[in-house]
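Every protein chain of the complex appears in place save one, which is left out.
A, B and C label the chains in the order they appear, each numbered from 1.
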Amino acid sequence: MTQATPLRAAVVGSTGYIGMQCTALLAAHPDVELTRVLGHRSAGKRYCDVVPGSPVGLIIEDSLDPGSADVVMAALPHTVAASLAPGWLAGGATVIDCSADFRLHDAAAYRRWYGVEHPSPDLLDEAVYAMVELQRDRLACANLISVPGCYPTATLLACVPPLRAGLIEPDIVVDAKSGVSGAGREAKVANLFSEVNESVHAYGVAGHRHKSEMLEQLRDAADGDVGFTFVPHLIPMTRGILATAYLRPRPGVTEADLHELYAAFCDTSPFLDHVHTPPATKSVTGTNRAAIHSGWQDGMAVVTVAIDNLGKGGGGQAVHAMNVRFGFDETAGLESRVLWP
Amino acid sequence: MTQATPLRAAVVGSTGYIGMQCTALLAAHPDVELTRVLGHRSAGKRYCDVVPGSPVGLIIEDSLDPGSADVVMAALPHTVAASLAPGWLAGGATVIDCSADFRLHDAAAYRRWYGVEHPSPDLLDEAVYAMVELQRDRLACANLISVPGCYPTATLLACVPPLRAGLIEPDIVVDAKSGVSGAGREAKVANLFSEVNESVHAYGVAGHRHKSEMLEQLRDAADGDVGFTFVPHLIPMTRGILATAYLRPRPGVTEADLHELYAAFCDTSPFLDHVHTPPATKSVTGTNRAAIHSGWQDGMAVVTVAIDNLGKGGGGQAVHAMNVRFGFDETAGLESRVLWP
Amino acid sequence: MTQATPLRAAVVGSTGYIGMQCTALLAAHPDVELTRVLGHRSAGKRYCDVVPGSPVGLIIEDSLDPGSADVVMAALPHTVAASLAPGWLAGGATVIDCSADFRLHDAAAYRRWYGVEHPSPDLLDEAVYAMVELQRDRLACANLISVPGCYPTATLLACVPPLRAGLIEPDIVVDAKSGVSGAGREAKVANLFSEVNESVHAYGVAGHRHKSEMLEQLRDAADGDVGFTFVPHLIPMTRGILATAYLRPRPGVTEADLHELYAAFCDTSPFLDHVHTPPATKSVTGTNRAAIHSGWQDGMAVVTVAIDNLGKGGGGQAVHAMNVRFGFDETAGLESRVLWP
Partner (left out) sequence: MTQATPLRAAVVGSTGYIGMQCTALLAAHPDVELTRVLGHRSAGKRYCDVVPGSPVGLIIEDSLDPGSADVVMAALPHTVAASLAPGWLAGGATVIDCSADFRLHDAAAYRRWYGVEHPSPDLLDEAVYAMVELQRDRLACANLISVPGCYPTATLLACVPPLRAGLIEPDIVVDAKSGVSGAGREAKVANLFSEVNESVHAYGVAGHRHKSEMLEQLRDAADGDVGFTFVPHLIPMTRGILATAYLRPRPGVTEADLHELYAAFCDTSPFLDHVHTPPATKSVTGTNRAAIHSGWQDGMAVVTVAIDNLGKGGGGQAVHAMNVRFGFDETAGLESRVLWP
């Protein structure tokens, strides 16, 4: 579905890290007019006085009302978007939610992992999961779009293609490494520079919230149950996620088979690069790209995926989904360059 | 002078840090066609296989011949560009040199600081120093353009306006802080991660090479001699320079006078921001912008300038100068966004 | 005054960064028995379960009562120690306070900078400022010891010797660079890893709290007024302070005169090193040492001092003062090694 441009867009929760990416990308998007930036903490100030380096001059409003926007991009703590989405949808807006509120299709799983009843369980079936390269077809007519978490984005890019193709056993280990910005902009001792610099540690070993979201998608891809171990680690860097997936090839499947599979998969998207050496997260910093390497060690497939957790794993993917939804060029507003180092 | 586009550009020394910025910016520039990327170390490989994340597919040539390029952008060790520039100019190209070879106008100073005779001393007078905001008029018809070093860029933006306006004494202290990429991509123990991380130190205390370049410009601005102390420091970050200038106001000059001066100066360029709080280098990472803050402490003016050492302090300024030289929009190819954090 | 050992010591505010250094040093001190660790946030837990890597098994008590300790080491927010010190002193303890409460001798200055009335102004004259190398004599019989801030420690080591000796003009610029741990362990957005990594910025340009403390000491050293500009900067590292002092030699004073002065000064203490190249903060990480370099640039003296802000600039200096006060070997409990890198 195409749309007369410019599309009018509002960002709710515009001063958190994901909201900041959405705001920056929408402000520079050729087909979009950024109409409102909403936020609580810095309300009343000009956006560019709060977010260093931003060219956006709008005043931050202490409100959750996006006005007459065509698209509402929400980056809020869980349960908030779920409560407000029915109203936004009723007002005619397309809702693109970056929180966890519409990622699970099972309200019971939501309750288990987030500790509260889902505020709008009836919307769970309507929401389209915006792992764009894997759900492109369903996005074109979606009114409620749920942007995957950063860990799931990297993990699913590694695991879904071979699961769908039946090339690997449904028995997966993913060891993921994330920059600190993945923890958000909340003031917590655990994320102070002095606590995390010069250190690395695992967390969520007994089970991470995002695991449920990934399991839903992996089971769907495998069309059956999947053994899945997922351990995230905190890395002393600001941005970036690297997922290292350990995948057991089915009997007879070769390194070349998997190499071919990922090469073909990457050909389907302007944002996927099939690379020849294990990618560094820095090679995709600030972009909506994913760099995917398919390796092999003594019969085990080792696939590494690097993304920017706030780009492809957040605001970039939200804008990418918007582009597909409204018939824009997929890369519109997302063609940033990487300047190494 | 305007020019039929696309302008054909070659980068000589394209795989060092500054060369990488020039290449990335030229490749994405709307008015430029990147025709050749030259370099020694990785010659024969595709550029994008050498520079992570680059979309440039040209083969790196082991040559110093830019071919029939309209503009030659050079990022080479000192003396190399000085030796080759006469030939490039004779071939009709405009030369934009990012090395120190044409920054000084005094061949004796070159010999003193670089330890060798200048290979083309007759060109020193022809070269235009491309501190764009301070020499815009002379750039329009320059054929040999010399891009300032990263330290001078930040320092001169702080010091030249009040010197020219006669608002400060010619008695200046600049304490500068640079990210490690300023040291280039050469393999040296001193720049290994393990040596510089979690540490800060001063260097060049007895006198830094760039001081001579700055002194020439400062004397020119003051129209007389200038007392100038400059101490650089190495900061455990990849990109960015912060110059903290301690300026003694002339009798009667107030904080407001200086504030007004810098505000007016910043109004003259799309790349200068007069900011309300001392700027963080991160607020300009990856851009051609400079953030300037004019502060005051008990009668001493304290001016801080933040730039990206490889952007405004390197490749960005080179492209900016090219834009002015060829009559392009000043911001063409330089409108990158900052995505905090 | 010597003392039957072990000395019984309690740490009040033991889980902040400075309190953690005090606790670690006292726990390993050959002449000390650590009797109590007090703290609010983690009260009730074993200390080693709260502070990673600590061998201290005491339970953290939610109290401000040090019990029958011979020495109370306090690392608390300002005003708290000032309120409690009279009681601790009355109980017979020697008080070593790491806060700002007893650093100024002028109650009006305290009110101006900290915004509240000093709770115990009558104690201000009794308190001995524990810049040990500069006040060693007065410490031997002090009952109330005030440990300097980290910025003042580095700054005063650079500036006091030449001021006392009359070798420099009373017109000083100090540009200081601090690691993030100097901001303490409080949860603040500004100190999140993602906010400060890959960036540097100045702060307190218009005047920093510690300036008043330094001015008192500098005036005392100069025996007269002193022009003093002090600008601190935040560096993306956990520990360390580097102070770069720009000192104008009096007429006739040479580089060699200053070199000799600092060499002689460093000979007076086991913790001061007069080094041949500008010191890296990493060379003193985790120690109570200060590395001092005296440089010279075209007639300006440039002195750089590197310390660990939590060591020599905090807990190390507190323990050093305690050693002097109780007649222990000055280096007791402070002989840690540096393991580069």
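Following the convention adopted for this analysis, contacts are C-beta pairs under 8 Å (C-beta built on N, C-alpha and C of every residue); 3 or more make two chains touch, one makes a residue touch a chain.
Keep in mind that what you see is a predicted model, and the values were worked out from it rather than measured.
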For this session: Among C:T5, C:S42, C:S63 or C:S336, choose the residue that contacts the chain missing from this document, as touch is defined above.
Result: C:S336
For this session: Have a look at A:A165, A:V302 or A:A332 and name the one touching the chain we're not showing.
Result: A:V302
Problem set entry | Positions on chain B contacted by the hidden chain, ascending | 17, 179-181, 185-189, 191-198, 236-239
Exercise. In the whole complex, what residues of chain A lie against the chain that is missing from view?
Worked result: 173, 175, 177, 179, 194-195, 197-203, 205-207, 227-231, 233, 235-240, 242, 244, 246, 278-283, 285, 293, 295-298, 300, 302, 304, 306, 341
Problem set entry | Sites on chain C contacted by the missing partner chain, in the whole complex | 17, 20-21, 24-25, 27-28, 49, 51-55, 181, 197-198, 238-239, 276, 279-280, 282-287, 289, 310-311, 336-341
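Here, only the chains that are shown with their structure count from here on.
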Problem set entry | Geometric centre distance via CA averages, chain B-chain A, whole Å | 37
Problem set entry | Between chain A and chain C, centroid-to-centroid distance (C-alpha), Å | 45
Problem set entry | Inter-centroid spacing, chain C versus chain B (mean Cα positions, whole Å) | 39
Seminar exercise, completed: chain C residues touching 2+ other chains are 179, 194-195, 197-198, 236-239
